[in-house]
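The structure's right below; bear with me while I get my questions together.
A protein chain is absent from this complex, but the other protein chains hold their places.
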Amino acid sequence: MNYGPLLFLGILFTLAGSWFGLVLLPNQQLGALQPNVNTNTGAIYPQPIPGEAAQGREIYRSLGCNYCHTQQVRPDGFGADIQRGWGKRRSVARDYIYQKPVMLGSSRTGPDLTNIGERQPSYDWHYTHLYNPQTTSKGSIMPPHAFLFRTQRIAPDGPSTNALKLSGEFAPAPGWEVVPTPEATQLVEYLRSLKSSVDIPEAPLPKSEE
Amino acid sequence: MPDAPKAALPSDATLRPDQGEQHDVTEIHAALLREQPEPHDGFEPVSLWLVALTGVLLFWGGYYLANFSGRFEADEYSEFPHGQMTAAALPETPEQKFARIGAQVFNANCVVCHQASGEGVSGQFPPLAGSDWVNVDGAARKIRIVLHGLGGPITINGTAFNNQMNSFKDSLSDTDIAAVLTYVRSSWGNKGGPVSVDEVKAIRAETASRDAAWTAEELLNIPLTGGAAPAPGAPPGVDQLKETLKALPPDQLKALLDGLEAK
Amino acid sequence: MGIISFILIGSSLVFPAVALWALWWAGRHGQLAHADKAALLPFDEQEPVGRMTDVVLNRPKASKASHPPQGGPVP
Partner (left out) sequence: MSQPATPGVLAALSPRDADTSSSRRAELAEIDASTSGTVLLFFLAGMVWLLIGTAFALLASYKLHAPDFLSGQAWLTFGRIRTAHLNAVIFGFSAEVAVGVLLWLMCRLCRVPLMAQSVINAAAVFWNVGLTVGIVGILKGDTTGVEYLEMPKYATPILFVAFALIAVWTIVIFRFRREQHLYVSQWYLLAAVLWFPWLYSTAQLLLVLEPARGTVQAAVNWWFGHNVLGLWFTPIGLAAIYYFLPKVIGRPIHSYYLSVLGFWTLALFYNWNGFHHLVGGPFPAWMITISIVASVMMIIPVVSTAINHHFTMVGHFGKLKYSPTLRFIVFGAVSYTVSSLQGVLSSVRWFSEVAHFTHHTVAHAHWGMYAFFTMTMFGSMYYILPRITQREWPSERLISIHFWCTAVGIILYVAPLSWGGWLQGKAMLDATVPFIDVVKITLPWLKLRTLMGLLLAVGHVAFFANLVWILARRFGPYRQPEPMILAGVTPAAPVGK
């Protein structure tokens, strides 16, 4: 029995099948998606995120946030994503057309962040939470990101405007303050830019009930 | 090489001519070996039930692919043929549903600041559990806070807080707000009865023109119960709504009615 | 619908057809003959069918000092 060529062809053909079906066809169907223009308001969605948020996205990527946080909302009736307030509608391919890389995430060790910008717009919350998640979410297993902040002596003319409002066990020593580095600012800008409650044809926002 | 086992054994023995006893063992061994199945052993036919299993699986695969693929269209995200949904919602009484919505809305919108324990974050986000703003009769102030948010200094249980709470008037419905306030007032040892949907509806209508967040000072000037001036004894709701509507400027009233009609 | 399902259905016909042709070709050229030899490839005269190799653990003490039967303990 000596079917080397047969084996060779078979091996190539089988992978060609899924390469065609799971790489080429998706590229055909989703690879040229354009932003949606709302016929009533003329609003365009999605749009590339602004510069500082885009830099923050790089921080998000480099720290590996996507290993614990997803950015995809499953449809109503499949999981409790919408009931948990992670988004008002399911995520669809169009939401991601400007993302490089797409960080859908595969694990929810922490909550989904698709819509975190709408759910939590407070700068204070984001900064103190990043500095040490225990400040705002007791019992969280998210690592502190104190390395994105600087602890410095308070200047004679008063504390910095962007100093963190820390209290209790998390407060710095008297006479010291904690201020975000540019990386922290960018990361928070990115998180605050994550908003998905936009009506688009393939995934309309639910009509308000009652 | 079907006769390989037999051929191998003598050579094995010649390898160790010094091991007399071992020789016997190998001979016994050889006898056993002859009982080993012949090389055909490696060619058991594929059993019938495996063939049947394969057939069943292929059939199921074809069926599932044909019916749950959204006709292979690029913008068909639901695998179900036209609007058919998954599991039917569990049967629940209106009260159970109200309670469930309350907990869900709280988990989705409030926990990040006020915490699942309702204790808030010391120095940053005020507590709801045991709060002297929550444990009072009447929900007029609380409904306003949820609708438009709250900013500036506020003293709760003797502690001063100064932070900014979001407005929820666009993202939560009247039912959601009533349910979540009811949830807050009935959790963590808090006292206070349910908040009705009508109450929320009335206050929403009354404050329809407002956008800014409330300040504690403003709120303290508002009576604890009801909208503008609650009729004592009357159930909160319909009467109150009438009052509110009467008080509205005509253009706002029209807008409101249009809005209701559209629903 | 349209082009995608056309391609999918089309390819589901073409691929098996090519596979069948290749199988027929292989059969024609004697490549499937003597299949019964292949299962015996791991074995040879020194390590034939019926003999265990890789006897490393729990060897009898006596045979540790000298040569054990090459097949190891008979289970």
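For reference, chains read A, B and C in written order, and residue numbers begin at 1 within each chain.
By our rule, contacts are C-beta pairs under 8 Å (C-beta built on N, C-alpha and C of every residue); 3 or more make two chains touch, one makes a residue touch a chain.
As the structure is a computational prediction, the values presented were derived from the model and not from experiment.
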item: Touched by the hidden chain, restricted to displayed chains; value: A, B, C
item: Chain C, residues in touch with the chain not shown (by the definition above); value: 25, 27-59, 66-68, 70-73, 75
item: In chain B, positions touching the absent partner; value: 10-11, 14-15, 36-37, 39, 41-47, 50, 53-54, 57-58, 60-61, 64-65, 68-79, 100, 103-104, 107-108, 111, 115-116
item: Residues of chain A (touch criterion as defined above) contacting the omitted chain; value: 1-5, 7-8, 10-12, 14-15, 17-19, 21-23, 26-27, 29-33, 61-68, 70, 72, 74-75, 78-80, 83-84, 90-111, 133, 137-148
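Here, only the chains that are shown with their structure count from here on.
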item: Intercentroid distance (Cα basis), chain C paired with chain B, Å; value: 50
item: Whole-Å gap between the CA centroids of chain A and chain B; value: 18
item: Contacts with two or more other chains, residues of chain A listed in rising order; value: 29
item: Contacts with two or more other chains, residues of chain B listed in rising order; value: 74
item: Interface residues, chain B side, partner chain A - complex; value: 74-75, 77-78, 85-87, 104-105, 107-109, 112-113, 115, 117, 121-125, 163-164, 166, 171, 173-175, 197, 263
item: Chain A to chain B touching residues, read off their complex; value: 29-30, 75, 77-78, 83-86, 88, 90, 92, 118-122, 124-125, 128, 135-138, 165-168, 197, 201-203, 208-210
item: Complex contacts: residues of chain A adjacent to chain C; value: 1-3, 5-6, 9-10, 13, 17, 20-21, 25, 28-29
